[in-house]
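Removed from the display is one protein chain of the complex; every other protein chain stays in position.
Naming follows writing order (A and B), and every chain is counted from residue 1.
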Amino acid sequence: MIVKPNTQSPPDPPGPVAWLIKNLFSNWFNSLLTLISLSIIYFAAASVLSWVFTTADWRPVVGAPLLYLIGQYPRDQMWRPGLSLWLIMFLIGMSWGVWEKYVKAFAIFLAILLGIFAIVPLETATITLGVRAAFLINPVLIYLGYLIGKNKIVNGQHVITLWIFVSSLIVLVLLPGFEGIPFLPKVETTVWGGLLVTLLLAVGGIVLSFPIGVLLALGRRSSLPVVKIFSILFIEVIRGVPLITILFMFSIILALFLPAESRIDRVLRALIGMTVFSAAYMAENVRGGLQSIPPGQIEAARAIGLNNFQTMVLIVLPQALRAVIPSIVGQFISLFKDTTLVVIVGINDLLGIGKSILGSDPEFVRLQAEMYIFIALIFWVFSYFMSQASLKLEKTLGVGVR
Amino acid sequence: MAANIQAKEKIPVWRDERYLSAATQIISSIVVLGLLYWMAENFTEITQQRGISLSYKFLSEPAGFPISESTIPYDPTMSFGRAFLVGLVNTLNVSVIGIIFATVLGFIIGLARLSSNWLFNRLAVAYIEFHRNIPLLVLLFLWYFAVFNRLPSVKDSIVLPGPIYLNLRGLYLTWPRLTETGNIFLGLLIGGLVLAILAWNILIRIRERTGRETYYVPIAFGLLIIFPLIGWFAAGGNPIWLDVPVLEGFNYKNGMRLTPEFGAILVGLTTYTAAFIAEVIRGGIQAVQLGQTEAARAVGLRKTHVLRLIVIPQAMRIIIPPLISQYLNLTKNSSLALAIGYQDLFAIGKVTINQAGRAVPVFIMVMVTYLMLSLITSFILNIYNRRIQFVER
Partner (left out) sequence: MSQDNESIIVARDVHKWYGKFHALKGINMDVKKREVVVIFGPSGSGKSTFIRTINRLEVHQRGQIVVDGIELSHDVRNIEQVRMETGMVFQQFNLFPHLTVMQNIVLAPVWVRKWPQEKAEEIANELLERVGIPEQAEKFPGQLSGGQQQRVAIARALAMQPKIMLFDEPTSALDPEMIKEVLDVMVDLAKSGMTMLVVTHEMGFARAVADRMFFFDQGQIVESGAPEEIFQDPKEERTKLFLSQILSQ
C-alpha cells in the first residue's frame, strides 16, 4: 500500500479526547500521575476554599485598608499620598501606552483593583465618600495616561524622565514636607508605613544601587590595584553575608563610622542598607554585561578617536546595560521581596503593618494565617507581573540584537 | 631618509600616558584609603567617647542567658563563646538538613516540571510560581504562626505512625539510640557503606576500561548487607534500642524532640529553596539538547544508559554551580530564624549584643562566620569548575 504523503496542510489539531489521552493517560504511569495530581488538586482546593469562605476570619485584613497603603501617615495630610498615587497611576498609564507589551496587563489589573477598592462595601470610618471618589479617579488617570502615552510624540525617554522627576518630587518634597511650610508640614518617616515604605525601599534601593553597582563593576575590572581590591572586597563581603546582618549593621553600627553629630533617619538607614546590599549584586550583574562586550568594540571606539571616558559612556555601557536589563528586573523582584526584612529592624513596611494590626486587638491574635496569606498575595501579584514582563523582555532582547 | 625623524622631544608630564596612569593610581588610592581612614577616625573617636570596648575578652565570661535548643551541651553559666558556638551549630543543623530536604524536593518538582503529564506539570508550575513570588519571611511567618503554632495541644496530639507525636510543643519522634555494644554495629555499618561505595566506583571503572562484566551491583549490595549483619550479631543482637516518646503528665518525655521553631524554619527554608532548585534542575536538563540524546540512542545505548551516561553528567555540569549558590542562599536565609525565635548564629549574636553590650566585636564575629561559610562554598565551587573545565579540554 502506498501511503500518500500529506503535503497540503499540517495534520489537524487533536480533538479534546485525543488531547486527554496524549497528555494525561498515555500509559499506566501517566494515568497514575494524573490521578495523584487530581487528588492533590481536589484536596487542596476543597480545604482552601472551605477555609477561605467559612472558617477564616477576615476582620483584621479588611479592618483598616489605609494602613496597608500608607501606615500612620497623618490622616489630615491624606491629600499628599493621594496626589502621589494619582501621579504614579498617570505615569503607569503612560508607560502602558509606550511599552504596551510589558506594562499592559499590570496597568489594567491596577485600574480594576483600584476601581474595586473604591466601591467595595467596607464598613470603616476612614473610607469616606471623598476617599472613595479619589480612588475612583485612579483608573481614569491610568486610561488618560495610556491615551497620551500611545501618542507618537511621546517616547520612552520622555516617560523615563517624567518617572525620575515625579518620583523625586514625591519622595523628596511631597511626602516628607518641610518644617515651617503651613500647607506642606513636615511628616516624620517614623509614621510612614505600609506599601508606601515597601515600594520606597525597593524602588529607592534599586535606583540608588544602580550607579554604585556600575562603578563597582568598572572598579572590579579596573587596572588600578587599590580600586580593584576595594571593589572586590566590597562586592564579595556584601554578597557573602545575609541581608539581615547588613540591615542591622546600618541600623546600629553605621552611626559609629560617621561623625559623632550626624544623625540619620531610620527609614533612610534601612534604605542605605538595602542600597549597599543591592549594589553588590548589581555590580556582578553589570560585570556580566561588560564581559559580553567584544574587545573589538573598544578598539573601534579608540580607532575613531574617542577617549577612554567617551568609549565607556557611549559604546561600552549602553551595550552592557542593555544586555543586563532582564537580570536587573530579576534583582528588583528579589529586592522587593527582601524589603520585608526591615520588619526585623522595626520599620513598618507592609509586613510590619500586618504584624502591628495583629497585635492591636486581642481578638486578632489567632488570625495570623489570614493576615499573612493576604500579605503574601499582595507580594505575589506584584512579583508575578514583574517576572512575566521580564520574561517577555528577555525574549524580545534575545531576538534581533540591536 | 631618516632625516624626518627628529630627536625624541621631551613629553610634558601632564601628557605622558605613563605619568597619567600613575597619577590615577595614586589619586584613586588616596580617595579610597582616605574614605576608609575617615571612617576609622570617626569610629575610634566615637568608641572612645562612649567607652565602647572592642576587646574579645567577654567571650570567656558567663553568658547568663538560656538557649531553648542546642545539640551540644549548654547552660547559662557557660561562656558567651560557648553560646556563640551553639548558635553556629544550630545554623549548620538547619542549613544542612534543609539543603538535603530541599534538594530532594527540588529534584522531584523539577522533574515534575518536565513531565509530559499536563496536570502534573501544571502542579509543579503552581508550586514554583507560588514560592518564587512571595517573600521568604512571609512564608516563614505562615509556617510558624499559621501551622506550627496552630497544632493541637499536647493532650490532643496528632499521632503518626512511628509513633510520631505532633503538637503545639513540637514534634516528638521515636528515635533509634545505640546500646552499650552499639558502637560495634555502627562502626561496621559505616565500614560496609564506605566499602560498598568504593567497590561500586572501582568496579564500574574497571568495567568501563576493560569491557568485562564486573558484577558491581551484587558485590556492592552484598557488602552493604553483610557488614552490618556481622555487626548486628557481634553486638549481641541488640545494638540499638528505640527511644519512644511517652506522655508523662502534661508533656511528652523521651524520644527525639524538634521544636516548632526548628520545624518552621526547616520547612520554610526547604519549601522555598526547593522551588528555586526545581528551576535550576529544569534549566539544566533542558539545556542538554535533544540532539545529544538522539545521537546517543543512535549509537545504540539503552534508554537508562543514555540517561546515566549522557544526559545526567552533562546536565550536572550546568546544574551544580547554581545549585551550590542556592545552598549558600539557604544558609544565609537561615538568619531569618531570628524572626520566629529559632536561636541560630545571628539570633544568638543579637542576644549577646544586648547582654554584653559589645555590638562591634559580635558583629564582626557573626559576619566573618557567614563570610567563612560563603568562602568555603565558593572554594568548593571553584574546584568543581576547574575540574569541569579540565574535562572539557
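Note that contacts are C-beta pairs under 8 Å (C-beta built on N, C-alpha and C of every residue); 3 or more make two chains touch, one makes a residue touch a chain.
These figures come from a predicted structure and were not determined experimentally.
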Residue among A:Ile315, A:Ala369 or A:Met386 touching the omitted chain: A:Ile315
Options B:Arg15, B:Arg50, B:Lys155 or B:Arg212, residue touching the unrepresented chain: B:Arg15
Hidden partner chain, touching residue among A:Val140, A:Leu184 or A:Leu306: A:Leu306
Interface with the unshown chain - residue positions in subunit B: 1-6, 8-9, 11-12, 15-18, 20
Missing-chain contacts mapped onto subunit A: 294, 296-297, 299-307, 310, 314-315, 318-319, 322, 400-402
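One rule holds for everything that comes next: only the chains that are shown with their structure count from here on.
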Between subunit A and subunit B, centroid-to-centroid distance (C-alpha), Å: 28
Subunit A-facing residues of subunit B, complex: 21, 24-25, 28-29, 32-33, 39, 42-43, 45-47, 49, 52, 115-120, 122-123, 129-130, 132-139, 141-142, 145-146, 149-150, 332-333, 335-336, 338-339, 346, 350, 353, 359-360, 363, 366-367, 370-371, 373-375
Of subunit A, residues touching subunit B in the complex: 23-24, 26, 30, 33-34, 36-38, 40-41, 223-227, 230, 236-237, 239-245, 248-249, 252-253, 255-260, 333, 337-341, 343-344, 351, 366, 368-369, 372-373, 375-376, 379-380, 383-384, 387
